[in-house]
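Removed: one protein chain of the complex. Kept in place: all other protein chains.
When the chains are written out, they are named A and B in that same order, and each has its own residue count from 1.
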Amino acid sequence: MTQAFGDQGADQAPGRGSAPAEWIGRNPVAALVIAVAIILALWLVLAPWPAGFEDVFGKKRLFINALFNGITLGGLYFLVATGFTLIFGLMRNVNLAHGSLYLFGGYMGYEAGQWTGSWLFSYVIAFVCCALIGMAMQFLIFRRMEGQDLRQTLVTLGLSIIFSDLMVWVWGGNAIQIDTPDYLVGPVPTPIVVAVKSSGEAVFLQYPRVRLVIFAASVVIGIAMWLALHRTRIGVMIRAGVDDRDMLSVLGYRVQLLFVAVFAFGAGLAGMAGIVGGTFQSISLGEDSHFLLASLVVVIVGGMGSIPGAALGALIIGCSEQFGLVYFQNYATVLSFLIMIIVLAIRPQGLLGRR
Amino acid sequence: MSTIAERLAAAGTGNAIELRGVSRFFGALAALIDVTLSVRPGERRAVLGSNGAGKTTLLNCVTGDFPPSSGTVRFFGEDVTILPPHERIRRGLRRTYQISLLFQGLSVRDNVYLACRGCSRGRYSFIRTRANDAIMQSVADLISLVHLEAVADRLVGELAHGQQRQLEIALALAGAPRFILLDEPAAGLSPNERGDLVAILTALPSHIGYIIIEHDMDVALRVVESVTMMHNGRIFKEGAPREIEADPEVQQLYLGGGHG
Partner (left out) sequence: MALAQTTETPIGVGAQQRSVSPWIAKQAPNLLLGLVLVLLPAVANDFILDQILGWTLILGMIALSLMFLAGYGGMVSLAQMSVAGVSGYMIAVLGTSSLPKISLFWPWWVAAPLSIGIAVLFGTFAGALSARTEGIYTIMITLALAAAFFYLTLQNWPVFNGFNGFTTIPAPHFLGVNWRDPVPLYYMILFFAALSYAVVLYLSRSPFGLALQGVRDNPRRMEAIGYNVTAHRIAAYAFAALIAAVGGILMVWLNNQISPFSIGIDVVINLLVIAVVGGLSHPIGPFIGALIYVILRTFALDALVAVGLDGRRFQTLIGLGFLIIVLFSPDGVVGIWRRLSERARAAGGRNGA
């Protein structure tokens, strides 16, 4: 029974009804708490805040901006972390060069954008470049170290040290910003109320189009991956391999092809995320460490080897970072790590991870 | 071999191992369904059945590798259903594995030493054990019991398969075991080595009971006094070895009867 990537957990007797209903039955208090939290969240977002409330908690505009920024940042983190968790889940390889792939993709995307003027095309370039590197890594190096998880991870570490330094050599220490293409510039009106003018007229949130588009793209990619994993033959192989790697060896030579494909895909995703990051914020030296760490935290919180886990973790960490920036300036990053520590203490395998 | 009655008298009454209504599911797969089983102290029992009958899962529930989905497990009267493995070991339960689980980077002597230390005090001691400590004598005794004196100081990784299986048994005999679970101890052994295994098992002190899971009926039926047959996660027959061997249902299910 494959249980990877979001399937329900073990220990269920057959024929007991749907899993969520059963979970609610077993954890009534937790279910109630989550229901209340959802209702509260919906009210916070959709309803105008009364004046007294705003005196205590600050302006709703601030909150809504932090929320939207957090969610869209979560989309970016999802793109990076998902490749990381795929590579770890299937090949048991903690790819410490993942941040370097992110940064390299961003740089290559920037160069491609400069050269062709097309923002979309730069994604293709970034994906292809990073996928090729990923393919080379798996095919030339890791294939020879089958089963030696720690050794493979150390190799990725060595590679990341070299990549990082070489990228500093080529692109220096300056921050590079990738321009948003003209057709995506500008705000988009949303139906979310952020304030009520003294005249009684509601003020609606205007949010940058590009961030919404990229978030939508992340969601589409996530759904596409989920479908691929659950509806295609390759997907079944991947999930089976994540569950029980030894079982895969029965399938023979195709296993290595699968590993190469997965590594390439994960690396390519990270590269594309680099362009996203360059557009949202900027890319520069040090961002490789930053996004590697972000992937680590997201995957630890969400669950190792789980793509829904990566999505959940990315959302949590994205929001915690943005809310931290707005409400606890000095300790924004520490807040994310605190969440990670709490999750580790209570549920070491991550929120959606399996033991 | 002393009679059953004598051995029971020596071991005391009450069941050594008692399973009641134990079930274990892996998702939709039912590995064990409503298993109720009791084994008396000092009793030697074989649990037989085809692949997938649930024998190893049964063992795992008794040792605590994972808890059952439902039901209770009692060890010498104590409810151990949710007790972690190392606690059950402290109470006298031991186990061997189908595929030897040994410490590959350490020598034979070190492996046995760890097993002896595991149930004694001083597990966390920072002081090296002196050569004339009593525990070293136990280590030496165990090594000769399983005929591994010649390779005592070699690394486990260098041992032959049969030798590793013998070491596997030695680890289970360390400390003061009250009951041992043997998971296919004869797997991959040559006929000579099987004879050795039978000799070791029958020579065990009478108060130590064991459950042996085996495919090889020859070995199993020679070293036990009662048999439990499993099929598709349930117990489907229990009795004395001769009865089981001669039983038509058993013969039908396992072509060729008692010579698997």
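Criterion: a contact is a pair of C-beta atoms (placed from the backbone, for glycine too) under 8 Å apart; a residue touches a chain by one contact, two chains touch by 3 or more.
Keep in mind it's a predicted model, so treat the numbers as computed, not measured.
From the set B:Q104, B:S144 or B:T202, the residue in touch with the chain omitted from the display is B:Q104, counting the whole complex.
In the complete complex, the residue from B:R24, B:R44, B:R74 or B:R117 that touches the missing chain is B:R117. Checked against the hidden chain, the listed residues A:L40, A:V185 or A:I341 yield one contact partner: A:I341. Remark: the residues of chain A touching the chain excluded from display are 92, 94, 96, 141, 149-151, 153-155, 157-162, 164-166, 169, 289, 293, 296-297, 299-300, 304, 330-334, 337, 340-341, 344-345, 348-349. One chain is missing from the display, and on chain B it is touched by residues 63, 65, 84-86, 89-90, 94-95, 97, 101-107, 109-110, 113-115, 117-119, 122-131, 133, 136, 139, 152-153, 155, 171, 174-175.
One rule holds in what follows: only the chains that are shown with their structure count from here on.
Annotation: 47 Å between the Cα-based centres of chain A and chain B.
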